[in-house]
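For this view, one protein chain was removed and the others were kept in their places.
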Amino acid sequence: MNPTDTKTMQSATADPDSADAAAPAMIEVENLDFFYGQAQALHDVSIRIPANKVTAFIGPSGCGKSTLLRCFNRMNDLIDVARIDAGRIKIHGVDIHHADVDVIALRRQVGMVFQKSNPFPKSIYENITYGLQIQGVKDRKQLDEVVEKSLRGAALWDEVKDRLHTSGLGLSGGQQQRLCIARAIAVEPSIILMDEPCSALDPIATSKVEELIQQLKTKYTIVIVTHNMQQAGRCSDQTAFFYLGKLIEYSKTEKIFTNPAQKQTEDYITGRFG
Amino acid sequence: MSPTPSPSARPISEALLNRNRFRFLGLTPGEIIKYFFNGNAVVAIVVLALITIFLFREGAGFFGQNMQNLRIYRLAGLEYVDFIRRQVDEHTAMNRALNESRLAQFNRLTAAGRTVEEVNTALAPFDAFATAFGDSVEDVRGVLSDLTEVATAIKQKDQVNRDRLEQKAMLLGAGKSDEADKITVTPVDFAKETVTLKGTFPACQAANQQFAGKLQAALATAPAMPEAKLQKQIDTVQAQAQALIASLPEIERQMQEWKHDAPIPLSRSFTSFLFGRQWLTASFWQDWYGIIPLFVGSLLVSIIALTIAVPLGVSAAIYVSEIASVREKNFIKPCIEFISAIPSVVLGFFGIAMLGTALRALSQVSWLSWFPGFPMSERLNSLTAGCLLALMAVPTIFSLAEDALNNVPKHFKEASYALGANRFQTIVRILVPASLSGIISAILLGFGRVIGETMVVLLCAGNRIAIPNFTEGLGAFFQPVHTMTGIIAQEMGEVVTGSIHYRALFMVGIVLFLLSLGINYVAQLIVRRYRISIG
Partner (left out) sequence: MHAPANPFAGQKSSSRSIERVAFGVCRSATYFILLCAACIFGTILFKGAGTVFQTTAPFINVPFLTQAPETLFVFEHEGVKMKMGDKEFRRFKEEKGLPDIAAESYVYSSGGIFPCIVGTVLLVVGSMFIALFIGISSAIYLNEYSTHGRFVTFIRLAILNLAGVPSIVFGLFGVGLFVAFMPLLQNFDNPAAPTLPVGFGHYLNFSGWNVCLLSGWFTLAFMALPVVITASEESLKAVPMGFREGSLALGATKWQSIRTNVLPYALPGMLTSSILGIARVAGETAPIMFTAAYVVRDKMPWDVERPLDMLFQGVMALPYHIYVVSSKIPQNEYTERVQYGAAFVFLVIVMGIALTSILLRIKMRARYRW
C-alpha cells in the first residue's frame, strides 16, 4: 500500500496495520487542495481520523499540518486569502462546508487549543464558562458544575479551586494552557484540536499536558500538531507525516517510528533533515 | 445541551446542521451586524464625496455669473472708462511717491535743526514742482468723472432690468401671470448707450494732450535733490512719467478700437479667477474675483511658518527619538501633543493681544534697523501670523518626523556604531537620510495644516487684500496680507446666498480643498516610495 497514492481514497485512509480500521472515522478528508492566495498549502490530502484516539500531525515548519488542523473547525475562514479549491472535509459524515452547516455549531463540536496559550483577561471561572455563557446558559448551578468538571478534566482543579475568581492571566504558562484545554472541554466538543500546545512550555508543564491528553482521549477525539517527535511518539496512537503540503505517510505511531514505509519519513524521524 | 458528549454520530451531525436559521431580508443576524458597521465605515467615503459635491454644487455657478459680470463690464462701457482710469491711477501713484520724498526731506531738514518755516522755504521749489505735477492731470480727471457717471448709469439700468426680470419670473412661477404682465422690461440698448461714451473720445484726446503737455512742463521744473537716494526717487518718477506720456497714444488707440460688443472668450471667466490679481468686492464700480492676492498671502504666511517650524520640529524629533533620556521623552512627547490641542482662536487672540505688539516693539529697536523691512509699519502682519502658525505646525511635523526616525531599522544604527561612528555622525549620515522621505512628508503635512488654518490668519495676518510688494525683498514678510481661509471666514457671513460673491468664496474653498488633497497625495506618494526603498 502506498499512502501517498491519494488518487484512490481507500488507499490513503484505510490502514491495514491498524485494528482501528473498523472504528468509526471521526474526520474524513477527501482530496483536499488548499490555497493561500496563489500559494498552494495543501496538495490533494486525504486522511481518516478515527474517533477516541490521539492523532499526531508531524512534519517540518510550513508543511501544512497546522493549516489542515485549522480546516477542521474552519478557523481558516478568518483569513481573507485562504480558500479550498477541491476536496471535502467530513465530520461524522457531514460535509462541514455544506450550506446547512452552521460554522458556530461546528466550532462547538470541534474545540481548539492554540500554540500560544490565550486565556481571556477574565477570571478563571469566566474563562471556563465563556463558551456556555455565549450559548445563553445562565443557570448558576449548572455553570458551577461545569467549571468543576472541566477543571478536574483538565487536571487543574486542585491547583486553582481556591482562586476561581482571580484572573486567568495570573496562572503559570502550563496552567494557562491547561486552562485553555479546560475551557475547550467545557462546551463538550467531540473533537479537540491542539496546535502545538506544548511549544511554549517547559518540560514539566509539557509532561502534565501530555498526561492530560492521555486521559482525554477516552472521551474525545484528539488531533495534535507537534514539532516534537518524542511527544508524538509518547502520546499519539496514529501519526501522519506531512511534507511540503503533501501527506507523505499515515499510520500507527509505532509503525511510523520503527518501520516507516517512506524514505522521507525515515529521514525526518532520524533527524537527517527538517 | 446534552450533559455528556454523545458517542453516536447522529446527534453530532444533527448539531452541525442548522436548516432554519433566523433571517431578515435574507440576511443572518451576523450579516446584518456586519453591514451595519460597514455602513458606518462608508460614511468616510460619503462625507468626502459630499464635500466634493457640495463645494462644486455651490461653486460651479461662479463661472457663469462671473462671465456675466465680465460681459456687463464690457457692455456697459466700464472697460472703456478704465483705460482712462488707469492713466489717472498711475499718476496718483507717482504723486504719492513725490509726497513721500517731500516728507523724507522735511524730516531730514528738521532733524538738522532747522525751523519749520525755514524748511518750508527751502522746499518751495520742490513744492511748486509737485503742485504742477499734481495739477497736470486735472483735465483727464474731469473727463474720467463724467464718463464714470455715464457708465455707472448704464450698469444701473441693466441691473434694474435684471431685477425686474427676476421678479417677473418669480410671479410667473407662483402663477400670478396678470401681476407679472404689469412689469415691463425694456432691454438696455447697449449700442445706443455706449455711443455717448465713445462720443467723448475727442474730448479725451484733447484732455490727454493737455495732460501730456502740462506733465512735460512740470517735469522740466523738477529741482535737483540734495541727496543721492532722494535724487534716485525723483528720477524714477521722471522715468515713470515719461513712460506714461509715451503710452498715451497706445491707450488712445485702444480706446478707439474698443467695441462694447466684442466677444469675451469663455476661458476669461476661469483665468480672471485663477490669475486675477485683484479681489475687490462690494465696490461701486466693478467687482473682481482674482484669487492671486489671497493665494500669495496664504503661501507667504505658510512659508514663514514652515521656515520657523521645520528646523524646530525636526530637531526636536531628532532630540526626542535619539538623544533624550527616557524620562525626558516621556515628558516632552505629551507636552508637544498638548500643544496641538491649543485652540487656534486662542492663539490668534494671543497674537492680537501680545505677540503683534511685541514683535513690532522688537522691530523698532534701533540696533535691528539694518534688517530689511524693520521697523514694521503694521502690528498685525504675515510674520505675526506665521510665528503662531509655526507653533501649530510643530506638533504635526514633530510627531510624524519622530515616527519616521523610529521606523528606521535598528540594524542600520547598530552597523554605524559598529564602524566607530559617534551618535551625531550616525544621526546625520544614517538616520536622517534613511528617514528623509518620512520627514519630508511630515513637513508636507505640516504645510497642509498651516495653509488650511483659519482663525490665526484671520485674526493676525492683517487682512489687507493685496499682493505683497516683493520689491522690498525680505520686507515683504512684514506686510499685512489676506489669505484664502481668512477671506472665507471673513466674508461668508455677510454674503447673500447664491450671489456671485457667495459662489466665489466656494470657489476659494474648492481651491483649498484640492490643495489639501494634493498635499496629502504627494505626502503619501513619498511615504510609499520610502517604504519600498527600506524593505
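Going by the order they are written in, the chains are A and B; count residues from 1 in each one.
Keep this in mind: a residue touches a chain if its C-beta (ideal position, glycine included) is under 8 Å from a C-beta of that chain, and two chains touch if they have at least 3 such contacts.
Quantities reported herein were computed from a predicted structural model and do not represent experimental measurements.
Trainee: Among the chains in view, which touch the chain not shown?
Mentor: The omitted chain makes contact with A, B across the full complex.
Trainee: For a quick check of understanding: of B:A44, B:A282 or B:A418, which residue touches the chain that isn't displayed?
Mentor: In the complete complex, the chain left out is touched by residue B:A44.
Trainee: Thinking of the whole complex, not just what is shown, which of B:I318, B:A401, B:I465 or B:I500 touches the missing chain?
Mentor: In the complete complex, the chain left out is touched by residue B:I318.
Trainee: Considering the complete complex, identify which of A:V187, A:I213, A:A240 or A:I269 is in touch with the unshown chain.
Mentor: Considering all chains, including the one not shown, the answer is A:V187.
Trainee: Touch as defined at the start, partner being the missing chain; which of A:M26, A:A56, A:M75 or A:I269 qualifies?
Mentor: Going through A:M26, A:A56, A:M75 or A:I269 one by one, A:M75 is the residue touching the chain not shown.
Trainee: Tell me which residue among B:A217, B:M354 or B:A415 touches the hidden chain in the full complex.
Mentor: B:M354
Trainee: Can you name the residues of chain A that touch the chain not displayed here?
Mentor: Contacting residues on chain A, toward the hidden partner: 73, 75, 78, 80-81, 104-105, 107-108, 111-112, 114, 116, 118-121, 130-131, 134-135, 169, 180, 183-184, 187.
Trainee: Residue by residue, what part of chain B touches the chain that was omitted?
Mentor: 29-30, 33-34, 36-38, 40-45, 47-48, 50-51, 54-55, 57-58, 174, 311-313, 315-316, 318-320, 323-324, 330, 332, 334-350, 352-354, 391, 394, 398, 422-425, 428, 445, 448, 451-455, 458-459, 485, 488-489, 492-493, 497, 505-506, 509, 512-513, 516-517, 519-520, 524
By our rule, only the chains that are shown with their structure count from here on.
Trainee: With chain centres defined as C-alpha means, what is the inter-centre distance between chain A and chain B in Å?
Mentor: Measuring from centre to centre gives 67 Å for this pair.
Trainee: Which residues of chain B touch chain A in their complex?
Mentor: 1-2, 4-6, 9, 12-13, 15-19, 21
Trainee: Please give the residue numbers of chain A that touch chain B in the complex, ascending.
Mentor: Residues 24, 91-94, 96, 98, 100-102, 105-106, 108-109, 132, 135, 137, 188-190, 219-220 of chain A touch chain B in their complex.
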